[in-house]
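Shown here: the complex without one of its protein chains, the others still in place.
After this line comes subunit A, so read on.
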Amino acid sequence: MIKNNFLTFFILLLLGLAIIFLNQSQAVLFLKQKLSDILMPFEILLSKIRNILIFWQSAILNIKNLKESNIALRGENLELYAKLTKLRELEEKNDLLKEQLRLSKDLTNIYSADVIGRDFQNNRSFMISKGAAEGIKNNMVVIGKGKTLIGKIINANYHSAEVRTILDTQSRISVIALYSKTPGLIRGLGSSVSFDLIPKNKNPEIEEPIISSGTDGIWPKGLIIGKIKKIKSADQEVFNAAEVEIAADFREFTNVFIINNAE
(Lines give C-alpha, C1' and ligand atoms only; values in the text may rest on other atoms or scores of the structure.)
Protein backbone atom coordinates (compact mmCIF):
# COMPACT_ATOMS: atom_id res chain seq x y z
CA MET A 1 0.00 0.00 0.00
CA ILE A 2 2.75 2.47 1.01
CA LYS A 3 4.79 1.35 -2.01
CA ASN A 4 1.82 2.12 -4.24
CA ASN A 5 1.40 5.58 -2.65
CA PHE A 6 5.11 6.22 -3.01
CA LEU A 7 4.89 5.53 -6.75
CA THR A 8 1.96 7.97 -7.15
CA PHE A 9 3.85 10.55 -5.08
CA PHE A 10 7.00 10.09 -7.13
CA ILE A 11 5.16 10.48 -10.47
CA LEU A 12 3.34 13.63 -9.28
CA LEU A 13 6.58 15.03 -7.85
CA LEU A 14 8.33 14.57 -11.18
CA LEU A 15 5.37 16.12 -12.99
CA GLY A 16 5.45 19.12 -10.63
CA LEU A 17 9.19 19.59 -11.15
CA ALA A 18 8.74 19.29 -14.92
CA ILE A 19 6.08 22.06 -14.86
CA ILE A 20 8.38 24.33 -12.83
CA PHE A 21 11.48 23.81 -14.96
CA LEU A 22 9.60 23.95 -18.28
CA ASN A 23 7.74 27.06 -17.12
CA GLN A 24 8.20 29.00 -20.34
CA SER A 25 7.42 26.08 -22.67
CA GLN A 26 4.35 26.23 -24.93
CA ALA A 27 2.66 23.28 -23.17
CA VAL A 28 2.93 24.75 -19.65
CA LEU A 29 1.91 28.24 -20.81
CA PHE A 30 -1.07 26.68 -22.62
CA LEU A 31 -2.06 24.76 -19.46
CA LYS A 32 -1.85 27.88 -17.31
CA GLN A 33 -3.78 29.93 -19.85
CA LYS A 34 -6.55 27.31 -20.14
CA LEU A 35 -6.88 26.97 -16.36
CA SER A 36 -7.14 30.76 -16.01
CA ASP A 37 -9.71 30.94 -18.82
CA ILE A 38 -11.82 28.21 -17.19
CA LEU A 39 -11.74 29.93 -13.81
CA MET A 40 -12.25 33.49 -15.10
CA PRO A 41 -16.06 33.66 -15.65
CA PHE A 42 -16.72 32.01 -12.29
CA GLU A 43 -14.18 34.30 -10.61
CA ILE A 44 -15.94 37.38 -12.03
CA LEU A 45 -19.30 36.08 -10.83
CA LEU A 46 -18.11 35.21 -7.33
CA SER A 47 -16.10 38.41 -6.85
CA LYS A 48 -19.22 40.39 -7.87
CA ILE A 49 -21.32 38.44 -5.34
CA ARG A 50 -18.69 39.14 -2.72
CA ASN A 51 -18.64 42.86 -3.55
CA ILE A 52 -22.45 43.00 -3.28
CA LEU A 53 -22.30 41.25 0.11
CA ILE A 54 -19.65 43.68 1.34
CA PHE A 55 -21.70 46.62 0.01
CA TRP A 56 -24.75 45.46 1.96
CA GLN A 57 -22.67 44.73 5.02
CA SER A 58 -21.39 48.31 5.07
CA ALA A 59 -24.86 49.57 4.12
CA ILE A 60 -26.30 47.79 7.17
CA LEU A 61 -23.61 49.36 9.38
CA ASN A 62 -24.44 52.74 7.85
CA ILE A 63 -28.14 52.22 8.57
CA LYS A 64 -27.28 51.92 12.24
CA ASN A 65 -25.19 55.10 12.15
CA LEU A 66 -27.82 57.00 10.22
CA LYS A 67 -30.55 55.90 12.59
CA GLU A 68 -28.53 57.28 15.48
CA SER A 69 -28.07 60.60 13.74
CA ASN A 70 -31.77 60.61 12.83
CA ILE A 71 -32.65 60.37 16.48
CA ALA A 72 -30.22 63.18 17.30
CA LEU A 73 -31.53 65.44 14.56
CA ARG A 74 -35.23 64.40 15.03
CA GLY A 75 -36.09 65.58 11.59
CA GLU A 76 -35.20 63.09 8.98
CA ASN A 77 -37.37 60.23 7.86
CA LEU A 78 -36.87 56.88 6.14
CA GLU A 79 -37.74 58.22 2.72
CA LEU A 80 -34.88 60.70 2.92
CA TYR A 81 -32.52 57.95 4.03
CA ALA A 82 -33.46 55.81 1.02
CA LYS A 83 -32.69 58.76 -1.25
CA LEU A 84 -29.35 59.32 0.47
CA THR A 85 -28.39 55.67 0.09
CA LYS A 86 -29.21 55.83 -3.60
CA LEU A 87 -27.27 59.09 -3.91
CA ARG A 88 -24.24 57.58 -2.20
CA GLU A 89 -24.31 54.69 -4.64
CA LEU A 90 -24.43 57.14 -7.56
CA GLU A 91 -21.72 59.28 -5.99
CA GLU A 92 -19.35 56.31 -5.78
CA LYS A 93 -19.98 55.52 -9.43
CA ASN A 94 -19.50 59.18 -10.30
CA ASP A 95 -16.18 59.36 -8.38
CA LEU A 96 -14.92 56.31 -10.20
CA LEU A 97 -15.82 57.75 -13.60
CA LYS A 98 -14.27 61.12 -12.69
CA GLU A 99 -11.11 59.38 -11.57
CA GLN A 100 -10.98 57.43 -14.82
CA LEU A 101 -11.53 60.62 -16.81
CA ARG A 102 -8.83 62.51 -14.86
CA LEU A 103 -6.36 59.67 -15.34
CA SER A 104 -7.21 59.42 -19.01
CA LYS A 105 -6.31 63.10 -19.39
CA ASP A 106 -3.04 62.67 -17.48
CA LEU A 107 -1.86 59.46 -19.09
CA THR A 108 -2.59 58.10 -22.51
CA ASN A 109 -4.12 54.65 -23.00
CA ILE A 110 -5.62 53.77 -19.65
CA TYR A 111 -7.62 50.60 -19.16
CA SER A 112 -9.86 49.92 -16.18
CA ALA A 113 -10.36 46.40 -14.79
CA ASP A 114 -12.01 44.66 -11.83
CA VAL A 115 -10.08 42.58 -9.30
CA ILE A 116 -11.49 39.05 -9.57
CA GLY A 117 -9.13 36.89 -7.49
CA ARG A 118 -6.48 37.21 -4.82
CA ASP A 119 -3.63 35.21 -3.34
CA PHE A 120 -4.04 33.41 0.01
CA GLN A 121 -3.36 35.69 3.01
CA ASN A 122 -1.05 38.06 1.15
CA ASN A 123 -1.23 40.96 -1.28
CA ARG A 124 1.71 40.02 -3.49
CA SER A 125 -0.42 39.14 -6.51
CA PHE A 126 -4.02 39.34 -7.71
CA MET A 127 -6.09 38.64 -10.81
CA ILE A 128 -7.89 41.24 -12.96
CA SER A 129 -10.79 40.85 -15.37
CA LYS A 130 -9.00 42.03 -18.55
CA GLY A 131 -6.38 40.22 -20.59
CA ALA A 132 -4.58 40.09 -23.92
CA ALA A 133 -7.89 40.20 -25.84
CA GLU A 134 -8.59 43.64 -24.33
CA GLY A 135 -5.09 44.95 -25.07
CA ILE A 136 -3.37 44.06 -21.78
CA LYS A 137 0.27 43.04 -22.11
CA ASN A 138 2.99 41.84 -19.75
CA ASN A 139 4.90 44.58 -17.87
CA MET A 140 2.09 47.15 -18.14
CA VAL A 141 1.90 49.25 -14.98
CA VAL A 142 -1.12 48.93 -12.68
CA ILE A 143 -2.24 51.92 -10.59
CA GLY A 144 -5.09 52.76 -8.24
CA LYS A 145 -7.12 55.89 -7.47
CA GLY A 146 -5.02 59.05 -7.13
CA LYS A 147 -2.20 57.60 -9.24
CA THR A 148 -1.02 55.30 -6.45
CA LEU A 149 1.31 52.63 -7.75
CA ILE A 150 0.03 49.07 -7.28
CA GLY A 151 2.21 46.81 -9.43
CA LYS A 152 2.62 45.46 -12.94
CA ILE A 153 1.18 42.77 -15.18
CA ILE A 154 3.30 39.63 -15.08
CA ASN A 155 1.08 37.24 -16.96
CA ALA A 156 -1.57 38.35 -19.45
CA ASN A 157 -4.00 35.54 -20.26
CA TYR A 158 -6.65 35.83 -22.96
CA HIS A 159 -9.38 37.44 -20.82
CA SER A 160 -7.61 37.87 -17.49
CA ALA A 161 -4.21 38.90 -16.20
CA GLU A 162 -2.06 38.38 -13.12
CA VAL A 163 -0.68 41.44 -11.35
CA ARG A 164 2.46 41.34 -9.21
CA THR A 165 2.20 44.10 -6.60
CA ILE A 166 5.03 46.31 -5.34
CA LEU A 167 4.98 44.26 -2.10
CA ASP A 168 6.45 41.21 -3.85
CA THR A 169 10.08 40.41 -3.06
CA GLN A 170 10.95 40.58 -6.77
CA SER A 171 9.71 44.16 -7.03
CA ARG A 172 12.25 47.02 -7.38
CA ILE A 173 11.33 50.65 -8.23
CA SER A 174 13.55 53.69 -8.66
CA VAL A 175 12.03 56.46 -6.56
CA ILE A 176 12.60 59.96 -5.28
CA ALA A 177 11.43 61.68 -2.08
CA LEU A 178 9.27 64.56 -3.27
CA TYR A 179 10.58 67.58 -1.27
CA SER A 180 14.21 66.71 -0.44
CA LYS A 181 14.73 65.13 -3.90
CA THR A 182 16.38 62.13 -2.22
CA PRO A 183 16.83 59.30 -4.74
CA GLY A 184 16.58 55.64 -3.71
CA LEU A 185 15.10 52.26 -4.42
CA ILE A 186 11.82 50.79 -3.21
CA ARG A 187 12.17 47.07 -2.52
CA GLY A 188 9.26 44.69 -1.80
CA LEU A 189 9.55 42.73 1.44
CA GLY A 190 6.50 40.49 1.04
CA SER A 191 4.07 42.32 3.28
CA SER A 192 5.60 45.82 3.19
CA VAL A 193 8.23 47.81 1.26
CA SER A 194 11.57 49.35 2.18
CA PHE A 195 13.11 52.60 0.88
CA ASP A 196 16.75 51.59 0.34
CA LEU A 197 19.95 53.08 -1.11
CA ILE A 198 19.36 56.52 0.42
CA PRO A 199 22.64 58.51 0.09
CA LYS A 200 24.19 59.44 3.46
CA ASN A 201 24.40 63.13 2.48
CA LYS A 202 20.63 63.37 1.91
CA ASN A 203 18.16 63.96 4.74
CA PRO A 204 14.60 63.03 3.77
CA GLU A 205 11.87 63.98 6.25
CA ILE A 206 9.36 61.77 8.05
CA GLU A 207 5.95 61.90 6.27
CA GLU A 208 7.64 63.03 3.04
CA PRO A 209 5.89 61.55 -0.02
CA ILE A 210 7.80 59.12 -2.23
CA ILE A 211 7.12 58.98 -5.96
CA SER A 212 8.54 56.90 -8.80
CA SER A 213 11.45 58.69 -10.50
CA GLY A 214 11.20 56.97 -13.88
CA THR A 215 14.99 56.58 -14.07
CA ASP A 216 14.82 52.77 -14.24
CA GLY A 217 12.90 52.96 -17.52
CA ILE A 218 10.37 50.43 -16.19
CA TRP A 219 8.03 52.47 -14.03
CA PRO A 220 6.64 55.82 -15.29
CA LYS A 221 7.64 58.97 -13.42
CA GLY A 222 5.38 60.60 -10.81
CA LEU A 223 3.38 57.64 -9.48
CA ILE A 224 2.76 57.79 -5.73
CA ILE A 225 4.25 54.98 -3.61
CA GLY A 226 3.65 56.25 -0.06
CA LYS A 227 5.32 58.31 2.60
CA ILE A 228 8.37 57.88 4.84
CA LYS A 229 7.50 56.40 8.23
CA LYS A 230 10.89 55.89 9.91
CA ILE A 231 14.49 56.53 8.79
CA LYS A 232 17.07 53.87 9.66
CA SER A 233 20.66 55.08 9.75
CA ALA A 234 23.71 53.09 10.85
CA ASP A 235 27.36 54.27 10.76
CA GLN A 236 28.66 50.97 9.39
CA GLU A 237 26.19 51.02 6.46
CA VAL A 238 27.07 52.70 3.15
CA PHE A 239 23.49 53.87 2.59
CA ASN A 240 20.55 54.80 4.81
CA ALA A 241 17.16 53.08 4.58
CA ALA A 242 13.61 53.98 5.57
CA GLU A 243 10.34 52.27 6.43
CA VAL A 244 7.48 53.30 4.16
CA GLU A 245 3.76 53.67 4.69
CA ILE A 246 2.24 52.55 1.39
CA ALA A 247 -0.41 54.81 -0.16
CA ALA A 248 -2.48 52.05 -1.79
CA ASP A 249 -4.67 49.91 0.45
CA PHE A 250 -4.19 46.50 -1.14
CA ARG A 251 -7.17 44.88 0.58
CA GLU A 252 -9.67 47.61 -0.21
CA PHE A 253 -9.66 48.26 -3.94
CA THR A 254 -12.00 46.30 -6.21
CA ASN A 255 -10.90 47.90 -9.47
CA VAL A 256 -7.61 49.18 -10.87
CA PHE A 257 -6.25 51.12 -13.86
CA ILE A 258 -3.65 49.76 -16.26
CA ILE A 259 -1.28 52.13 -18.08
CA ASN A 260 -0.11 51.24 -21.53
CA ASN A 261 3.41 52.48 -20.84
CA ALA A 262 4.78 50.85 -23.97
CA GLU A 263 3.28 53.59 -26.13
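Following the convention adopted for this analysis, a contact is a pair of C-beta atoms (placed from the backbone, for glycine too) under 8 Å apart; a residue touches a chain by one contact, two chains touch by 3 or more; residues count from 1.
Methods note: contacts and distances are computed from a predicted model.
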| item | value |
| --- | --- |
| The complex's invisible chain, by UniProt name, from "ABC transport system permease protein", "Rod shape-determining protein MreD", "AzlD family protein" or "Porin" | "Rod shape-determining protein MreD" |
| Sole residue of A:Leu12, A:Ile63 or A:Ile206 that reaches the chain not shown, by the stated touch rule | A:Leu12 |
| Option from A:Asn109, A:Ser191, A:Thr215 or A:Ser233 whose C-beta touches the chain left out | A:Ser191 |
| Interface with the unshown chain - residue positions in subunit A | 1-2, 4-5, 8-9, 12-13, 15-21, 23, 28, 31-32, 35-36, 38-39, 42-43, 46-47, 49-50, 115-122, 124-127, 162, 164, 168-170, 189-191, 251 |
